[in-house]
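Each remark here refers to the structure printed beneath this line.
In this view, the complex is presented without one of its protein chains, the others remaining in place.
Letters are used for the chains, namely A, B and C, taken in the order the chains are written, and counting of residues starts over at 1 for each.
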Amino acid sequence: MSALVTLLVLPLAGAIAAIALPSPVGRTAALAAIAATTGAAIVLMATVAFQGMPRLEMGGWTPPLGIVLVADGLSVALIVMTALVMASAGLAARHAFAPGTAGERAAFGFWPLMLLLWSALNVVFLSRDLFNLYVGIELLSLAAIGLVAIDGKATALAAAMRYMIFALAGSLLYLAGVVLIHAAHGTLDIDLIATRTAAAPDGLALALMTAGLMAKTALFPFHVWLPPAHAGAPAPASAMLSGLVPKASFAILLRLWFDTMPDRASDGALTLIALLGTAAVIWGSLGALAQVRLKLIVAYSTVAQIGYLFLVFPLAGGASAGVPWAAGAWTGAVFLALSHGLAKAAMFLAVGHWMAVAGSDRLSDLRGLAQLMPMTAFAFALSAVTLVGLPPSGGFTGKYLVMTAAFASGQWAWALVMGGGGLLAAAYLYRPMAVLFARGAQAGAAPPSRARQAVPLLLASASVALGIASAGPFDLLAIGRPLAAEEGL
Amino acid sequence: MTALLPVLILLTSLVPAVITFFLDQESHLLRNALSLGGAVLKVALIVVMLFAVAGGAAYETTIPLAPGLVLLLRIDALALLFVSLSATLWLLTTIYAIAYFGTQPELSRFFGFFSLCVAATTGIALSGSLISFFIFFELLTLSTWPLVAHKQDEASLKAARSYLLYALPCSAALLWAIVWLESATGPVLFTEPPDLDGLDPMSLRAIFALFILGFGMKAAIVPLHGWLPAAMAAPAPVSALLHAVAVVKAGAFGVIRVIYDVFGAARVAELGVGIPLAVLASATIIWGSLRALQQHDIKKRLAFSTVSQVSYIVLGAALAGPYGMIGGLAHLVHQGLMKITLFFCAGIYDVRAGVRSIAGLNGLGPRMPWTSTCFSLGALGMIGLPPMAGFVSKIYLGIGGLESGAPWVLAVLAASTLLNAAYFLPLLYRLWFLEPSPDATGDENAPALVVPAVIATLGALGAGVLAASAVSPLGWATLIAERGDIR
Amino acid sequence: MTLAFNAALCALILAAALATILGRGIFRSIMFFIVYGLLMAVAWVRLDVVDVALAEAAIGAGLTGVLFLAAFGRLVREGAEAEPPRRINPPAAVACVGLTAALTWAWFSLPIPERPGPQLAEALPRAGVENPVTAVLLNFRAWDTLLESIVLLAALIGLWMLTREDDWRNRLGLPQHVRPGGVMSGFGRVLPPVGLLVGVYLAYVGADRPGGAFQGGTVLAAVGLVAAMTGLVRPPRISAPGWRAVLVAGPLVFLVAGLAGALLGTNFLTLPAPVAGGAIFVIEVALLLSVAVTLTFLVLGPPEGENRR
Partner (left out) sequence: MTALSLFAVTGAVLIGIGFYGLIATRHFLRRVVAFNLIGSGLFLFFGATGARGGVTDPVPQALIITGIVVAFSASALGVGLVVARARLSGRAALPEEEDGA
């Protein structure tokens, strides 16, 4: 059985088991599925790295009739990042959602929702069929909404409702684009569409899909739902929601603009997208600076970090495509997405530990926690290094590649955004760091075991390791990359 | 094996750093053994290499990251000058720090970051490419922050915040400079001159300014110096690290690399950016000295003295001529040896006699003779009294000024010398010639604190007395200049 | 004449749609929506797309309408049925008119590609069913359909997460009180057997003619709802193992069939031509059950107890 099929089936089977089986057995099955899927993700990465891109024609039917899933470098990079975050979130949830710790309801529901979310992410990262991608992001949104609401409080429900409005509007806009594409080209397959001659409504289709996916990615000005939704969920859920979910719609955007219809991109549209990204960087950072609750700071930081990703469009798309720096910009953006996923998940898991001890995530209540839990504090600091984009982290590698592309193409304004965003990130992450490392009263509850504290530290270390060993991921991302890789940018 | 040597030198402090983080607070013995073992091993490796490099060998290791991001570690004479300084002083500081802290809390964190700091400095010294330099430079920024904040009281946290407030915007400027430059020239290696003709002179000047902004903060060039006196809130070993072993040195070293290995002395002269930098350095020299005069806290005075003295190195580099460069390079080592002596002694006065203010020094000389002798010799060296090391630096810098058509440098040096005397001699007067206050206590029954100070003093003395020999810092700097490791 | 009928139909649809958005009061909005759904089903028949017409009538109008009505009832009990004062939002109106204009323009400038294409005609004989829609749903794009059944599950688990902690062990939905011998109870005795027949029939004929697991499942769900609301059957608790097994049966059988394809055939979800018909039948039966139960549970809502705060 191919690694691809295993990766798709395991989380689904795990979710089914977690729903059908009685509590202790279902939970064990879910944990087993998490472990196995993580393994499958790594095997798939090895397959892609050493044997080329596996291709799965569902049911044996080729497009335009059937649906094809392909694992390229981008897919497996995102899939392995997802697996690392999911495995860590699962470990954290083993305690956070243990029977007795959490209510019966959440202890049952977390596991299937998590595995369904994971299934959806894998589908989105692999599928080459626009409608299948739609089903994937719908599954993703519904599972994510369930996780946002799992806390059960009125604020969490309001956050879930707000999220839902944006998610539903986004899905339908995306679907409208898909309908136009199918009507114009008679196919939904990304690679087939790329070979068809352009039709008049393609631009509209691309615009609709992009707008819909932006709403789902929470790009400014569609970001208002994100901070309350991500901050209101329990820590393991926040880790997945903030670290992973926005990457799914962003990955589809990359596929649309660089694989499906690279020739339909106009410079004005590309610039507009990057301007929205710039606004997101500024707005998200200012929002983070204004918060007094750590989870909200971390969530607003996601708004800002998402903004960076959208700088890739004018740097690697449109007139810029096919020039030497385009591949660097594209790869840099993916590096930023990967390292943000790992670092942000680490942050939320660390905050979860602190909330368990301090009983709150207000900065004033977290004073001095670094002494009590040095490992999680260190994890938070390492994640901050990645988010600020300091070397030698994955965030730095991404930032360096994007900035080089910006200067090389004469679009240095985007480099200014990159650099300024890093300083803003340092500013809003400094406050929690200073509070954590201050001497202060220590909370009453006992800190979690070292093994549990190690989980966010491992994730944060992975985000740094992504920078230290960036050659491997860089080469991996070159497999199936839409733009020609140029050496020595 | 030889290709691995640079990595090994790096690992001698990186490995202890990582292991130390995971040690229990109570594992004093293991932690001390790790720190000391790493320091001794590093010095040993460097001694081995000193002989080889003097014979003309160069070691190089390449670790490819993403395209354009090549981590290149290279040992040449210039790298070795800096790395041997920091390795030797690290060993001394480690001994000193172990004695200084005793069994205080949070030591695993402290020594972890301490070793990390030295690893970063080693990396800076060995970096063979601009981007490697930047990576280690930022690692240094980050690993220094917890050290400055170590005491975790209000003053320390404020100092640490101020440090980052200066450091991060300046590293953003540095990254801008590097990316701007490299997007036009490709990755910049220090061994081969980048082709700068693709950039117009105005862009080059802007890039140069960004570089100076980036490095000048660490080198505490006015007006980017504010963090350094504030950082005196940190414990004495950290001050030694900031002022002598690592941080300000890294900044000055960066200026040297940029002038000689990125732009090249000729291009710096052609762009007309050397003399403005020399003027800025001179202003820093004078300003730092004037501010030092106003301080009543020993460590504060020493801190402003550093602001002043480090700019000697920048001045030498900015003059962009052989003598200036030799003077600057030699002063890199000289200032390190003298300043670490002074900080070691200031720490001893603090922990053994409870003295922090200058007024408290009255009559301590006879009571703490070893410490006070070391302190006095260090101070005299700073003033530039022959045969101490500081004298040698000043002579070369003066000649360098004349050689580069900037005779006003002599005036700066003279004024600085007078000011140095003005803020150091009163201290010596108090130590040796005033009566102690009746309730004064103090002893120096702490060999682990005193011995490093004595060794550092002997080093500073030796560097001056033996300046003519090939193994002295001056001799080595001359070797670097003659061999053309830097252009 | 046909055109006039179509035009009138479209006008009615649009009027009903406008009324759902602009009409005063939520209840009226829901009523107009149900009317709208029925009109939509007629439109689908006019387009000669009976499969979709069935789905739209059953799910779009019927089940969704019941869902909204039930929700409205609960909101009334919570005193949350009133709307905040509404006002016209001109920027939104302009944007929406723009969207409509853009789509209209797109319709008139769309090229007509070659579709469904020779591949479909060539593959249909090997699909195992004659109804091409069923062939697409359960064979050519079976992966979509598998995920769709999973989407239903995700929505249900998400819905259950909205249960109040104290209510978790209660039966699904609001407790029902039906007078024995009343109208509802009589209704409840007559309707289910008829509905059962219709639902199973719809699913069964789906292989060759319009119909299928989702449409049939919806009718069965309606049966289940009526049975529950009339007190004929008491809704289960979430913890009931048998019901949970039924919930996942469809996706599970689908998944197992997919794996069998991967092990025996060439690919995941491959149904070799000789056994395709049989395999699709088995999958449809399992899906029918799961879809019916999932839809029923979705409309019943999370458990709510008798004694409320």
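Throughout what follows, a contact is a pair of C-beta atoms (placed from the backbone, for glycine too) under 8 Å apart; a residue touches a chain by one contact, two chains touch by 3 or more.
Here the structure is a predicted model, which means the values were calculated and not measured.
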* If you put the missing chain back into the full complex, which of the shown chains would it touch? -> A, C
* Looking beyond the chains shown, say which of C:Gly128, C:Gly199 or C:Pro302 touches the absent one. => C:Pro302
* Which residue, C:Asn6, C:Ser109, C:Ser239 or C:Thr266, contacts the hidden chain when the whole complex is considered? -> C:Asn6
* Provide the residue numbers of chain C that touch the chain removed from this figure. => 2-3, 6-7, 10, 13-14, 17-18, 20-21, 26, 29-30, 33, 36-37, 40, 43-44, 46-49, 51-52, 55-56, 59-60, 63-64, 67-68, 70-72, 74-75, 78-81, 83-86, 88-89, 92-93, 95-97, 99-100, 103-104, 107-108, 110, 112, 115-116, 120, 132-133, 135-137, 141, 144-145, 148, 151-152, 154-156, 158-159, 162, 164, 212, 214-215, 291, 295, 298-299, 301-302
* Structure fact -> Residues on chain A facing the left-out chain by the touch rule are 131, 135, 138, 141-142, 145-146, 149, 153-154, 157-158, 160-162, 164-165, 168-169, 171-172, 175-176, 179, 182-183, 186
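In the analysis below, only the chains that are shown with their structure count from here on.
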* To do: Could you draw the chains as nodes, link the ones that touch, and say if you get a line, ring, star, complete or other?
  => line
* By count of C-beta pairs in contact, what is the leading chain pair? -> A-C
* To do: Name the chain whose C-alpha centroid is farthest from the C-alpha centroid of chain A.
  => B
* Structure fact -> Taking each chain's mean CA coordinate, chain A and chain B are separated, in whole Å, by 42
* Could you tell me the distance, in whole angstrom, between the mean C-alpha positions of chain A and chain C? => 31
* Structure fact -> Rounded to the nearest Å, the gap between Cα centres of chain B and chain C is 73
* Residue numbers in chain C touching 2 or more other chains? -> none
* Asked: Residue numbers in chain A touching 2 or more other chains?
  -> none
* **chain A residues touching chain B - in the complex, by the definition given at the top** => 325, 328, 331, 335, 371, 374, 378, 385, 388, 390-392, 396-397, 399-401, 403-405, 407-408, 412, 415, 419-420, 422-423, 426, 430, 434, 437-439, 467-471, 474, 486-489
* **Of all residues in chain C, those that touch chain A in their complex** => 102-103, 105-106, 109-111, 113-117, 119-120, 123, 139-144, 147-148, 150-151, 153-155, 157-158, 160-165, 168-169, 238-239, 241, 244-245, 247-248, 251-252, 255, 258-259, 261-263, 265-271
* **For the chain A and chain C complex, residues of the former touching the latter** => 1-2, 5, 8-9, 12-13, 15-16, 19-20, 22, 56-62, 64-67, 103-106, 108-109, 112-113, 116, 119, 123, 131-132, 135-136, 138-139, 142-143, 145-146, 149-150, 152, 157, 176, 180, 183-187, 196, 199-201, 204-205
